[in-house]
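Provided herewith is a single structure, encoded as structure tokens, for subsequent inquiry.
With one protein chain withheld, the remaining protein chains of the complex are depicted in position.
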Amino acid sequence: MKKWMLLTAFALLLIAPQIAYSMHIMEGFLPLKWCIIWDAASLPFVVVGLITINKKVKENPKLKMLLGFAGAFAFVLSALKIPSVTGSCSHPTGVGLGAILFGPFAMSVLGLIVLLFQALLLAHGGITTLGANTFSMAIVGPIASYYIFKGIKKAGGPNWLAVFLAASIGDLLTYVTTSFQLAIAFPAEVGGFTASFLKFMGIFAVTQVPLAISEGLLTVLVINMLSSY
Amino acid sequence: MKEQFILEAIDVSFEYSDGTKALDGVNMSIEKGKKIAVLGPNGAGKTTLFLHFNGILKPKSGKILYKGEEINYSHSELVKLRKNVGIVFQNPDIQLFSASVYQEISFGPMNLGYPENIVKEKVENAMKETSISHLKDKPTHFLSYGQKKSVSIADIIVMEPEVIILDEPTVYLDPKHVQEVMGLFDKLVDEGKTLILSTHDVDFAYSWADYIYIMKNGKVVAKGEPTVVFANAKELDWSDLRKPMLLEIYEILKEKEIVNGSNIPKNIEELKKCIK
Amino acid sequence: MKEQFILEAIDVSFEYSDGTKALDGVNMSIEKGKKIAVLGPNGAGKTTLFLHFNGILKPKSGKILYKGEEINYSHSELVKLRKNVGIVFQNPDIQLFSASVYQEISFGPMNLGYPENIVKEKVENAMKETSISHLKDKPTHFLSYGQKKSVSIADIIVMEPEVIILDEPTVYLDPKHVQEVMGLFDKLVDEGKTLILSTHDVDFAYSWADYIYIMKNGKVVAKGEPTVVFANAKELDWSDLRKPMLLEIYEILKEKEIVNGSNIPKNIEELKKCIK
């Protein structure tokens, strides 16, 4: 079971083209107004995240190191290249994994930091779009993942299903948010926001759905491995 | 009378949560200002014992004394203990967690609550003592292994502890770096610090230490001055350790009556003098 | 004529992408079936050279020869080369990446595409040779350091390479484990394998190796049989290395005319025989 899941996960990552990077809205792409709006929208979540982490760290000082490693792990994962025939590569996001392990609010802080380092060290994303990317990848995605996971567990669903859906739907909602952010900043001449939103969703559906599924499978594997340790 | 011992372990036993018995009735009395080497195979309990000396671990039974007084594991006393008993861990990669060298070394004094200018002064001194002043602004990940090791030693020196414990300090270091850190250790002992280190290198322990403990399976199986502990310890199981080469050669030469038998030599210079 | 050399580096130079010059015109000719030790300080280029020997790195200039033929870095030839030249890396914690010992050791033969029953047989043989059969189903993270080291050696032995390269194989092992792995290495040489290892331990290299290379700053600065390379190499900069203790004592004894000067001893037994 593990074997086929791993193979499927990588096969899907393989098919997905390089646009995997495009979840990060590039530096300078959003108008200044929207940069500031998304900064402001992300800020409260990050503040709540910091307060939550602060409380937990006071109870258990070792948690700080763990969060440090979690953030670094997410970064390194995103920097790994997956070998493929075409030479293109794709990157797991770790959004769902982090949300399940550390909760959605801690992820808002870790996600912000990882995105900052991705901009500064890998030239993915940017400083002006940091707020917008944080909102989609470190806030919407993790919150969705976390509550999907909790919800399915509460309803008595199997662990693997909860993890799979949490990770893959979390991923998908991230793309939906990115599409929303692009569409609202750049409404179409005809059809306005809706038309623009549909266009971006169309592009993302092709490229990101296989990624979301593979991310879900990978997350199930990692969670399984962790529970066996 | 007791004051001469800066650190003591009295009948210390310890078990890890998974049930592994790591220490089994360990007794050790560390004299102030001495160079102590703890020898023993992997898994003998050396690191576990060290973690007792600065209060990270608490004995299951027995007690640890610092300057003749039993540690009571209150928060304030632990802070004092850890300031005075510093441990340099084996793998500097794990010990170093700050982004730059200055930040790394300033971590300890900052936590002790010194004002910024005092912290700066202390960090600069520690960097000078370990000869790494030129690395001040370097990011940690730019350093070579030997440099990381020096930084991890500066991390501890900067706190000005009375006892410095070093877990396998010479592992992975090339002879040149070993010589450098050994020079530093001697300087620290001259300044009145007490040094405890663990090592697998019997040749090194033999010529460096004032006093040697040999541990096995969580117990102290032999102790004494190096020449005594290695020469007389016929009861030692040499399958886990080996005799220092110098001592072995000395014994051969003695048997052939080539050397004087009065003083057992601790290094090549001394051996040279023994030869008739 | 050339066939006697199983591996050769000819004028090999290499630079890392950040511009660090790691190898600078290295020449080495490794004879089949010999025990080769490569000495040198940290950062001398030993590991970089080893990664050239199995084709992980490609020289910037110069060439690597396997059995007298230049490596051409085609996919199929690299596969063949890596099967025949195995590297045991320094830190077993990093080399082991599988959950269980069996899975770990089977990694190589699985990649070679052997059927499952053959893989099983090979893994079991390798475990027997390294005396770790009892660890078969253990998770790798439960192993002691010494056990991990043995597994990392089994990882390579299982692929039945002709040349086994060991990066600092004795570091951090206690004397008992060192003796064990040394016994294993001797057995492998008896079976006709060629062994190349890097080490900081001059005493060990001196008595173990058939041939020694000393590297510094990416260059080979001395080479030859141990007794020759250490005894004659007055031009060597001893700040980075030190003389083997045995040789140093032998030279003192020779000066005092206590030993015969004909054969330089390689171990204590031989020294004993030299004494008049």
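Chains here go by letter, A, B and C, matching the order in which they are written, and residues are numbered from 1 within each.
Assume a residue touches a chain if its C-beta (ideal position, glycine included) is under 8 Å from a C-beta of that chain, and two chains touch if they have at least 3 such contacts.
The rule is simple: contacts and distances are computed from a predicted model.
Colleague: UniProt names the one chain left off this complex as which of "Arginine N-succinyltransferase", "Cobalt ABC transporter, inner membrane subunit CbiQ", "Ribose transport system permease protein" or "NADH-quinone oxidoreductase subunit J"?
Modeller: Listed in its UniProt record, the absent chain's protein name reads "Cobalt ABC transporter, inner membrane subunit CbiQ".
Colleague: Among the chains in view, which touch the chain not shown?
Modeller: A, B, C
Colleague: Tell me which of A:Tyr147, A:Trp160 or A:Phe186 is the one touching the absent chain.
Modeller: In the complete complex, the chain left out is touched by residue A:Phe186.
Colleague: Sort through C:Val79, C:Met182, C:Val228 or C:Ile252 and give me the one touching the missing partner chain.
Modeller: Reading the full complex, the residue touching the unseen chain is C:Val79.
Colleague: Of A:Ile37, A:Val95, A:Val109 or A:Leu211, which residue touches the hidden chain?
Modeller: Hidden-chain contact among the options goes to A:Val109.
Colleague: What chain B residues would touch the chain not displayed?
Modeller: Residues of chain B in contact with the hidden chain: 93-94, 96-100, 103, 137-142.
Colleague: Considering the whole complex rather than only what is displayed, give the residues of chain A touching the chain that is not shown.
Modeller: 6-7, 10-11, 18-19, 21-22, 24-29, 31-32, 50, 53-54, 57, 62, 64-73, 75-77, 79-80, 82-85, 92, 109-110, 113-114, 116-117, 119-124, 126-128, 182, 186, 188-191, 195-196, 199-200, 203, 218, 221-222, 225-226, 229
Colleague: Going by the touch rule given at the top, which residues of chain C touch the chain that is not shown?
Modeller: With respect to the unshown chain, the touching residues of chain C are 17-18, 51, 54, 56, 75, 79, 82-83, 86-87, 89, 91, 93-99, 107-108, 110-113, 141, 155-156, 159.
Definition applied: only the chains that are shown with their structure count from here on.
Colleague: Roughly how many whole angstrom separate the Cα centroids of chain A and chain C?
Modeller: 45
Colleague: So, what's the distance in Å between the C-alpha centres of chain C and chain B?
Modeller: 30
Colleague: Okay, in this complex, where on chain B does chain C touch?
Modeller: Touching chain C from chain B are residues 40-43, 144-146, 168, 171-177, 200, 202-203, 239-242, 245-246, 248-249, 252-253, 256, 258, 268, 271-272, 275.
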